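For this depiction, one protein chain was excluded, whereas all remaining protein chains were kept in their positions.
Residue numbering begins at 1 within each chain, and the chains themselves are lettered A, B and C in the order written.
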Amino acid sequence: MQIFEELESAVRSYSRGWPTIFEKAKGYKLWDIDGNMYIDFFAGAGALNYGHNHDTMQEKLIAYIQDDHIIHSLDMGTTPRKTFLETFHNTILKPRNLDYKIMFPGPTGTNTVESALKIARKVTGRDTVISFTNAFHGMTIGSLSVTGNSFKRHGAGVPLHHSVSMPYDKYVNDQDSIAYLERFLEDSGSGVALPAAIILETVQGEGGINAASIEWLQKIASICERWDILLIIDDVQAGCGRTGTFFSFEPAGIAPDIVCLSKSIGGIGLPMAITLIKPEYDQWGPGEHNGTFRGNNLAFIAATEALTAFWQDNTFSKSIIQKSKLVRQRIDRIIDKFPSLQGEARGRGLMQGIVIPEPNCASEICKAAFDIGLIVETSGPNDEVVKFLPPLIIDKEGINQGFDILEVSMEHVLKK
Amino acid sequence: MQIFEELESAVRSYSRGWPTIFEKAKGYKLWDIDGNMYIDFFAGAGALNYGHNHDTMQEKLIAYIQDDHIIHSLDMGTTPRKTFLETFHNTILKPRNLDYKIMFPGPTGTNTVESALKIARKVTGRDTVISFTNAFHGMTIGSLSVTGNSFKRHGAGVPLHHSVSMPYDKYVNDQDSIAYLERFLEDSGSGVALPAAIILETVQGEGGINAASIEWLQKIASICERWDILLIIDDVQAGCGRTGTFFSFEPAGIAPDIVCLSKSIGGIGLPMAITLIKPEYDQWGPGEHNGTFRGNNLAFIAATEALTAFWQDNTFSKSIIQKSKLVRQRIDRIIDKFPSLQGEARGRGLMQGIVIPEPNCASEICKAAFDIGLIVETSGPNDEVVKFLPPLIIDKEGINQGFDILEVSMEHVLKK
Amino acid sequence: MQIFEELESAVRSYSRGWPTIFEKAKGYKLWDIDGNMYIDFFAGAGALNYGHNHDTMQEKLIAYIQDDHIIHSLDMGTTPRKTFLETFHNTILKPRNLDYKIMFPGPTGTNTVESALKIARKVTGRDTVISFTNAFHGMTIGSLSVTGNSFKRHGAGVPLHHSVSMPYDKYVNDQDSIAYLERFLEDSGSGVALPAAIILETVQGEGGINAASIEWLQKIASICERWDILLIIDDVQAGCGRTGTFFSFEPAGIAPDIVCLSKSIGGIGLPMAITLIKPEYDQWGPGEHNGTFRGNNLAFIAATEALTAFWQDNTFSKSIIQKSKLVRQRIDRIIDKFPSLQGEARGRGLMQGIVIPEPNCASEICKAAFDIGLIVETSGPNDEVVKFLPPLIIDKEGINQGFDILEVSMEHVLKK
Partner (left out) sequence: MQIFEELESAVRSYSRGWPTIFEKAKGYKLWDIDGNMYIDFFAGAGALNYGHNHDTMQEKLIAYIQDDHIIHSLDMGTTPRKTFLETFHNTILKPRNLDYKIMFPGPTGTNTVESALKIARKVTGRDTVISFTNAFHGMTIGSLSVTGNSFKRHGAGVPLHHSVSMPYDKYVNDQDSIAYLERFLEDSGSGVALPAAIILETVQGEGGINAASIEWLQKIASICERWDILLIIDDVQAGCGRTGTFFSFEPAGIAPDIVCLSKSIGGIGLPMAITLIKPEYDQWGPGEHNGTFRGNNLAFIAATEALTAFWQDNTFSKSIIQKSKLVRQRIDRIIDKFPSLQGEARGRGLMQGIVIPEPNCASEICKAAFDIGLIVETSGPNDEVVKFLPPLIIDKEGINQGFDILEVSMEHVLKK
């Protein structure tokens, strides 16, 4: 590990909490160079919904490389780009009656968010974007301006503009955040201009596994419609099946104007992102937003395989719901078993967590869990949430194994 | 091609100029699905300096995938990350007497630039960054604010702040841009605050293949030192050997405070970027800048192989210089042969171009060249430059073949 | 009136609502050039608390001019400047146990606000300022950025930055705006940075005569103390006795860090403003904020006379309270008498109003009142409030006369 300390920037973070060198991985398990095995409740921060090294994805990647196919193509036409477009359209959009133009904005989450903000501002001619408390949308200046975390925002080194932070669902006890938002919009003296867009995560992954209610999402969608505001759903972490449906907003029956996808869209953990835009808002000039790595063909190959292997019917979706119930049971059991933790369950689908109010306690539990074979991280403005984000392909055994380790870790921490 | 028109966003650009589907590629050649062969004078916009599908890179990638190694790791410790760090340190930094901490900021050019701007602002406590006319640093709001192109800037949808655009070398005829910059800095009434940093490309790839003179670079470095301003060199396109040395600034004998690398750092065209920061300025808090795809292990594998295969000694560097002379000869021959074009040579190393003042003429030449087998694009604020960016591994035959096609294309366009 | 239409800019406003040429004025009465008399319920938008043409102020002004004394002095030493400083210190600050340095920031309300924002940002090193919904602080870019009205904000022509708009007391039905503000401050993920200052009016004059409760003001003061945020009270309209005490915040028993005064501080309607700053925050460099007309000696003469004539003891203060009770009685009578107006009383002291929800109704009432001899204007984001701002020296007869006219006007409007 000394190499990392000596040569790498102080900005590194995960290698501090999990101080080992990982070597191999398959499904929901990782192994380090000393042969230790770890259950994965982290899934590459949501980029590995289909687990590590999925067999057919591996095969297709290898075959593609072996045959001297195009690896890097910007937005030139290539076969994997074409096949991905067709597969995404036929497998995901069409069955859900969703009509979007597909944009490749560069292969990262922050890039899809930046492109979404740009096009929303362009088509409305307005500059303000409303985001929510504890939102996380990325680390480049545009995305950071709609992100809540003060440490991250401060890192910008400049004041962040053109955004207004509104209270997320259930932000202040007993206060109706929708009433609040509506009052600001309808009062021409509120100091908040009519925004170009409202951007939100249906479940806030970095902000503390806060899950908006279906009703709240529907009300936001209806506010957007009423005021002619574009609704952007950042489904970078909550999408690709994470909460039980391909898009996290499906249960609300809404159709956002713009959708941001990244992380698991690349199937096997390769950098990829897409921005979905309602055709009437796809008013880009050619090249008005671009990026060198928007044609990552290896990612297109794995992405297409993921859609084909998992999303042809609703079997996978159902299995996620099943497993998420088990996760909730294990969370409830923890809350019962360790009352002194004052734990509180949060989240939806396979994006759940436990809030533990005692400062540093959640972090210590994660540290202890790592020592005995579980990869799990914290979330929330004060790292107060233990966050469960296993690969969606995990089985019951894996979930139980992970939670067994977690309970041992909690006991260990509580003893101290 | 219809699929792209139907399903993809209007933002796509290259697939308009080169309307075909590319299938295979090796070295400096591409083939489309109809079997047409193309000489590559584009090199993935500079991301393919080592050519397409380099043999040992392919082998190492396949072996790595086959063995179920970690593909996606954020900034967790992995063997490829460790090996890359060591190789970059030993092969690149140490022999050049450069001392930098290596940061993985997310795998795109704009991400390394955003991280550079952030850390420069943090360590100086200042907000302004000076950039130059016709600079291109990326498309996210932070990078865009130091980019010159008005079409791209306008796409932001919001005013861009905290930056001042100063004249690049030779920007205004017979006027000394250094005297100008110094006057603004030394006059406390100039309206330009002491900046956190000056950011520049030594050769402006997107801005028109403008190459700063060595003397100009040295003067800028000395201004930075005198005023305690951080010098950021964005070597995303001009680095990794493109101008003849690994870093483009080596001939100037300067040591920038921060260096941005992306594009060809990933060896085979896979998304990757690094930010090099002088140790005294590496004042990041853990995770103060992050990103999901900053641990693209396939890219680390290919990157390490690139360093090992090409940069152990100066053979490769010398060969680039040789080939760049041939390119300049062919450019000079064109200027002589087609005086009506009023062509003017630009650039350095294998990053050269011809300015053709007549509107649209450069674009038409590129279009004609594509039809007969050459991939070459334009550059500059009015697309007035035909830009030659072949893979560095191209041979003399390839260069001559490409220029032969180009001359035919020019004849063709001039006839019209 | 044609001259104004022909020669003056379209920006003029009052001359549209009150289309006559005013000639003379004394106390609470005005006369136009046709000899029509008007009761003044407007008081020069709060700049004429002591009425028009106060006798001893007139005398002192004339004597000063006659004797060739200094009229314009920037911040040079002059006798009226000295006398004003002493009188303000002895008559206002000392008896209230308030310790402030007195700054002359230029002679307008917006100028004192701009100076307050600057010094708050300087001493804290923070950039954000929290203001409130329906706040009005002025029309220059700094003040406008903390003003709520969207029409005024839009007039800036640029996005307004470095400010966050929070809900004023009782802004959203049944929701506790203090809980809301506190949640945003204490949550490091709220997206709202720790501000340099909170700026507020205790009664919002332009925003609709919204009067904050004493309890709300105390809570805000305690939040400021807890978080080390500077509290700026903009007493430009509500100060100088308007709500019954010299400073409007006196009943709350709080001591703001910075106080902005203008309008009636100049006694007879002459341009003047001061900024009061707690000594520990008076960290200005000499001339760091300045302005040509910050030494308006005629205003200093009238200002000193106002302090001497009205504020040596609490007689004047008591009389304001008495008269404000009469105003409230007349308001209540209107609400009873005209139930169809659905009127609602607002305000405190001699800064009161009636909300009339029916669109345009309040404006029509004011128009009708003008025709029969009452000068009264609307307020609020939709001009939905009839606003009573008589000179504080008005007597009961004047108040009753004004309200009699108003009732007639209401009858007239309701008939239509």
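The definition used in the following text is that a residue touches a chain if its C-beta (ideal position, glycine included) is under 8 Å from a C-beta of that chain, and two chains touch if they have at least 3 such contacts.
This structure is a prediction, so every number in the text was calculated from the model and none was measured.
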Chain not shown: contacting residue from C:T91, C:T110 or C:N134: C:T110
Contacting the left-out chain in the complete assembly, out of C:W18, C:Y168 or C:F403: C:W18
Missing-partner contacts on chain C, residue numbers: 1, 3-4, 7-16, 18-26, 30, 33, 44-48, 52-53, 58, 61-62, 65-79, 81-82, 85-86, 88-89, 101-111, 114-115, 117-122, 127, 138-143, 145, 151-152, 155-159, 161-162, 196, 236, 262-263, 268-271, 275, 277, 282-293, 296, 298
Residues belonging to chain A that touch the chain removed from view: 158-159
Absent chain, residues of chain B that touch it: 127-128, 131-135, 147-151, 153-154, 159, 161-165, 167, 171-173, 175-176, 179-180, 183-184, 187-194, 207-208, 380-382
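Keep in mind that, in the parts below, only the chains that are shown with their structure count from here on.
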Chain occupying the most central position, where position means C-alpha average: A
Greatest separation from chain C - chain, by CA centre: B
Centroid distance [mean C-alpha coordinates] between chain C and chain A, Å: 49
Chain A-chain B separation of Cα centroids, rounded to whole Å: 30
Computed distance of Cα centres, chain C from chain B, in Å: 58
Chain C, residues touching no fewer than two other chains: 159
